[in-house]
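The complex is shown incomplete by one protein chain, all other protein chains being positioned as in the whole.
Chain IDs A and B follow the sequence of writing; residue 1 opens each chain.
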Amino acid sequence: MRRRPFLALFISPAVLVAAGFLAAMAAILQYAFLAFIPGELQPGGLTLANFREMLKPLYAGVFYDTVRICLLTALLSLLAGYPLALALVRARNPYLKSAILIISVTPLFLGEVIRTYAWIVVLGNRGFVNGTLLWLGLIERPIPLLFTEPGVIVALVHVTLPVVVIMLAAAISHIDRDLEKAAATLGAHPLRVFATVTLPLSLPGIIAALTTGFAWTFSAFATPQLIGGGRVNMVSNLVYSLGFASFNFPFAAALSLAGLALTALALAAFRLALSPLHRIGVR
Amino acid sequence: MHGTEEALRLDGVTKRFGAVTALHEAWLRVADGEFVTLLGPSGCGKTTLLNLIAGFLDADRGEIFVGGRLVTQTPVWERDIGLVFQSYALFPHMDVARNIGYGLRARGVGRSEAQARVAEALALVRLSGLADRRPRQLSGGQQQRVALARALVIRPRLLLLDEPFSALDRNLRAEMQVELKEIQRRLGVTTIFVTHDQGEAMSMSDRVAVMSEGRILQVGSPEEIYRRPAHRFVAGFIGDATVLPGRLERLDGAAAVVRAAGLAFTVPAGPLSGAAPGAAVSLYLRPEHLQPEGEGLAGRVVSRAYLGDRAELWIETKAAGRLLLRVPGHAALARWPVGAAITVGFAGAEPVAFPD
Partner (left out) sequence: MILAFRLLVLLLLVFVMLPAAVAIVTAFDSRSIIAFPPQDFSWRWFHRALSYEDFRTGFANSLFVAAVASTAAVVIGAMAAYAIDRYSFRGKATLEALLFAPLAIPHFTLGLGALIVAAQLGQARGWAVVILAHIVLVLPFVLRSLYISLRNTDPRLELVALSLGARPGRVILTVTLPALAPGIAGGWLFAAILSFNEFTASLFVTAQRTQTLPVAMYNYVREYADPSMAAISALYILLTTLVLVVANRFLGLGRVLGTEDARH
């Protein structure tokens, strides 16, 4: 029999899908270097004007803000996610395990808009936080939380948390329990066992979670758009307002390209900075 | 070395998992410096017992004393034990020296003293040049020795080993058994060894605790449990046995008379306590104690095997069914071919009987 029956049939549709993806990416690459003609959909000729435009403080500032927000979000998600992941993996009661898993993972399946909207309700001037504080008499005027960077970051952490928890939990679950038992028999109390055995061995997971958290946050759109309300802008919001509202496809494409390059650079920097630590945790 | 307190004492330790009782009232005393093996088939509760001693499990009832100190409620890291796992459990992110020194660091031992003791431990297990290797760079046997060194360097009151050699091949296993015994004797550390391999248990232990279905059935020297099993499980589990159905004729103080296959056997009365004359019993005989001549049963050879140092003959007898006979050397093969008539003699037998 032929060693690869139906090969063409099996891979043609996938090849088409891959081609579609390539076409979209090629379009971005192409348009980034084309000129924008206001009022027209069709772009002009080859130019680097888009990239020059990007260096202006207005736009460069957005890039800087984005990186800062992504870093903060990734770090905070890691700090919040580690205890959850640890509890998830080590819980002995199967109902507790399921509960933690479902609670942690459900936000992932709710969609950006609903999650962001729920945070609007929580952070609004008459929302949950302010409403409760006002009602308790702890404040006299509502604290502005919407349209502020901290508000956006809190919502972004909530969005990134499920992914981080899953990655950490996967890494922690691969740690041999016997190692922790051995450490205990050698006289290490639980905190010491955690610091000297569990944490180092979960380092690959921590690195993966940080890099994924960063990349995930970078692609967030609805959250900064709705909670940032135009005052807190990330690269994604900029691309939308330029590409969609002004139909300035070339500039939007250039921004997207720069965003991709930035993310790739940031990820590489992560790997480089954390790789010496990575070797400690490797089997 | 540690004074007169016992190294380990178990008072009625019981452990249940839901509706299942994994360990029924374990009572045991281990003297300082002893090598005691917990022996039994899988599921007998030996690992549960080890986990209770280590502190990974909490006893439902009973008390545990290590070195005279009550430890039933004491957490694992305060129990002063050293544990060697079947899977070695070496920390992959530390080199050999740091692995071995882990317990010392946890106890706050000073740098220079720790270094000296680690070096000492490495020499003890004959791995002196490998201090800065990683576990993954070592062979199975070497990893096992590092695990041993790590457990011993902290000078524990009790050394616990959970089937440590079952992952090693036969020759390496034999080698490690000898080494472990030597180290144990040299250091005088009280050792509790868990295994399902009776050869291992018999060759290494001062005493063996035979377990089955959550109970310790008998604790005694290897000789005692082989020659004077107190329980039918022990008689059947240790070594080979030929079993004959019989009847208790009478009890005579420390001995009893059992009639089986038309012959009268004198057996220890202990295992038969509580049985009345006329009761059905099972008579256990060791194949190497049966002889191919003398007073006994008549039969015919139906099958033979030559094992190098001995011959095994299967004899079909009218009175007692099929019996196994072990004869050293190879002469037996020539004398009794298949089909030959033969007498199974019981003159040298040390029979034991248990009520049915």
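In the analysis below, a contact is a pair of C-beta atoms (placed from the backbone, for glycine too) under 8 Å apart; a residue touches a chain by one contact, two chains touch by 3 or more.
Keep in mind it's a predicted model, so treat the numbers as computed, not measured.
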The chain left out of view makes contact with A
Residue touching the undisplayed chain, where the options are A:166, A:193, A:232 or A:266: A:166
Who touches the missing chain here, A:75, A:118 or A:274? A:118
If you put the missing chain back, which residues of subunit A would it touch? 1-7, 9-11, 13-15, 17-18, 20-28, 31, 41, 80, 83-85, 87-90, 97-98, 100-107, 109-115, 117-122, 124, 126-128, 130-132, 135, 158, 161, 166, 169-170, 173-178, 190-191, 215, 218-219, 221-222, 226, 236, 239-240, 243-244, 249, 252-253, 256, 259-260, 263
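Just so it is clear, only the chains that are shown with their structure count from here on.
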Taking the mean of the CA coordinates per chain, how far is subunit A from subunit B in Å? 57
Contacts from subunit B onto subunit A in the complex sit at residues 54-56, 75-79, 81-83, 85, 87, 89, 91-93, 102-103, 106-107, 136, 150-151, 154
Spell out the part of subunit A that touches subunit B in their complex, as residue ranges. 176, 178-179, 181-190, 192, 196-197, 200-201, 280-283
